[in-house]
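Heads up, one of the protein chains got dropped from this complex, but the rest are sitting where they should.
The first chain written gets the first letter, and so on, giving A and B; residue counts start at 1 in each chain.
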Amino acid sequence: MALQTQTGTSTDLNAQIFQRLHPRAYLERFIKEDIRPDGREATEWRDLSVHVGSISTANGSALVRLGDTTVICGVKAEIAEPDLERPKEGFLVPNIDLPALCGPRFKPGPPSEEAQVLSDRLASTITAAGVLPLSALCIHPERAVWVLYVDATCINYDGNVFDAALIAMVAALKNTTLPTATFNEETGRTMCSRKLRKPLPLECLPVSYTFGVFDGTTVLADPAAFEEPLLDTSISIVLDEGGALLSAGQLGIADKDTMSMCVSAAKERLETYGREIYAFLE
Amino acid sequence: MAQSGFDRRRVNGPNESLQPVYDDGIKESNVLYKAWKPGEARRKRQAKDIRPICARHTATPPTPFVTQTVLKTGFIKQANGSAYIETEHTKVACAVYGPRQSKSSSYHEIGRLSVEVKFTPFSSLVRRVPIRDAEDRSVANLIQQALTSSVRLDLLPKSVIDIFVTVIECDGIESCIAAATVAASTSLAKAGIEMLGLVISCSGAVVGDDVWLDPNEEETQLASGILLCACMPALGVMTNVWQTGCLPLAKAFQSLQLCQERCIDIHQIAAQALHED
């Protein structure tokens, strides 16, 4: 394949055109020099910042920035009747939305396939990790339980939304306070007290670390939006604050060694940075 | 409020759920104006004050030092233009993609503006179901009417400019529309699209004999009528007026006048934000 570049004196415009027309070759060139297009090393993570409690209309909220990827999550609490088969359990309904504003390839309308898959992954990760025991949401068995709608919206899409969204959802849950509710047997209604609010009894605070494998060999941590479609394999490791493995997901060909390498890289990242993620004042 | 039916594209909760009811009988929205009587002064602000857009909080204990420049442009790098506006409890993000090729097969000499508004489910006190409803469309229409006259669409045949607005938190729907219009116009300017001027919008509520500018949710409930006005202060022209409720004509014109004056101040802030970025 004949590639036209100007060695040495590539202008910005030529580099941009090359990036658009031959994205794979563009990335290969960077990887050969042991660096990525945004200047990071292969195992380097972007900066993460978490802000909570900025939305007054929600019971709990969090804004997470992972590099340029920005996800905002809000928790709304409502009251419903429990499922007949699970009369003492409340509901936790996580969802993520990728609106058209977050990136040029998203169209307005119902959730795209990517948003649906992300919603499902987030829901299964949060449920399987046991972040919030659903029995804590029970107000009165068989009559009234809390429903927590955890809705995340991506404001800016620059790759690796799964990690950012998981942190946003868990941080928003940690920030949530529920009014104390009492169920009146005679009237069949639930009354809430505005004065007494208590936080949720979270059992586990998971953090996710996503890696991508490019060209079968190079493992890139925290893939950006440009790198994501070029990856052959994507691996996500979810750890809790103690470093225990909660979930391992992988799609695409990978060796056993790659997986264990990713797990240790995730643990390393947790040691250096992970513990302060959820340590914020409420 | 209640989630209706099974949405197969989202994770679903129970079929029906209701907003919590509080024992003190006060609806969650009526906190500031508890036991307010008509004729009393406005709470927390002067009648003619809008909520600050560029707020710098000074360091007085116990609140920590917070500096927020809250009309930010260009925060979505992949979009042609973007802006984020925050005024106390209203937060709106806007992105502009375009000019893009128009999908419709018919030839049109004048470009089109396509505005899409989305409210997040947690943006208001009562949870909004994520499915699009009529309110999204009507808000989008208002913004489009306000902006259409300001953009040089005759220079963009066969093109469409997509404007996407996401309302993260909404405190008073008319003020929210005003903020969204300012954000959209600033994003268009940031995207480098040729315009005749920045469109600035302001809303005013008539409560009793007073006109209160930039009403929040509670004040909107107390008002007898609300006026939303969009104009281009640089050219001194108005692009859109939207009035709801019952207003005596004199009050309507008075609030229009006040809104216009206030728009000139907001215009300065928007121009400065564009300058700085």
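Assume a contact is a pair of C-beta atoms (placed from the backbone, for glycine too) under 8 Å apart; a residue touches a chain by one contact, two chains touch by 3 or more.
Basically, contacts and distances are computed from a predicted model.
> Considering only the chain that is not displayed, what protein name does its UniProt record carry among "EKC/KEOPS complex subunit BUD32", "Bardet-Biedl syndrome 10 protein homolog", "N(6)-L-threonylcarbamoyladenine synthase" or "Ribosomal protein S5 domain 2-type protein"?
Of the names offered in "EKC/KEOPS complex subunit BUD32", "Bardet-Biedl syndrome 10 protein homolog", "N(6)-L-threonylcarbamoyladenine synthase" or "Ribosomal protein S5 domain 2-type protein", the one UniProt assigns to the missing chain is "Ribosomal protein S5 domain 2-type protein".
> Please pick, from A:25, A:251 or A:279, the residue that touches the omitted chain in the full complex.
If we include the chain that is not displayed, A:251 is the one touching it.
> Of the residues B:8, B:103 or B:275, I need the one that contacts the missing chain.
Checking the options B:8, B:103 or B:275, the one contacting the hidden chain is B:8.
> Which residue numbers on chain A touch the omitted chain?
For chain A, the residues touching the absent chain are 113, 116-117, 119-121, 123-125, 127-130, 204, 239-240, 242-256, 259-260, 263-264.
> Footprint of the hidden chain on chain B, which residues?
6, 8-12
Basically, only the chains that are shown with their structure count from here on.
> Compute the distance, rounded to whole Å, between the mean C-alpha positions of chain A and chain B.
Averaging C-alpha atoms per chain gives centres 28 Å apart.
> Which chain A residues qualify as touching chain B in the complex?
Residue list for chain A touching chain B: 54-58, 61, 68, 70, 72, 74-83, 91, 93-95, 97, 99-104, 108, 110-111, 115-116, 119-120, 123, 147, 149, 151, 153, 155-158, 179, 181, 189-194, 225.
> Using the touch rule from the top, collect the residues of chain B that touch chain A in their complex.
1, 9-14, 16-24, 26, 75-79, 82, 89, 91, 93-95, 97, 116, 118, 120-125, 127, 130, 162, 164-166, 168-171
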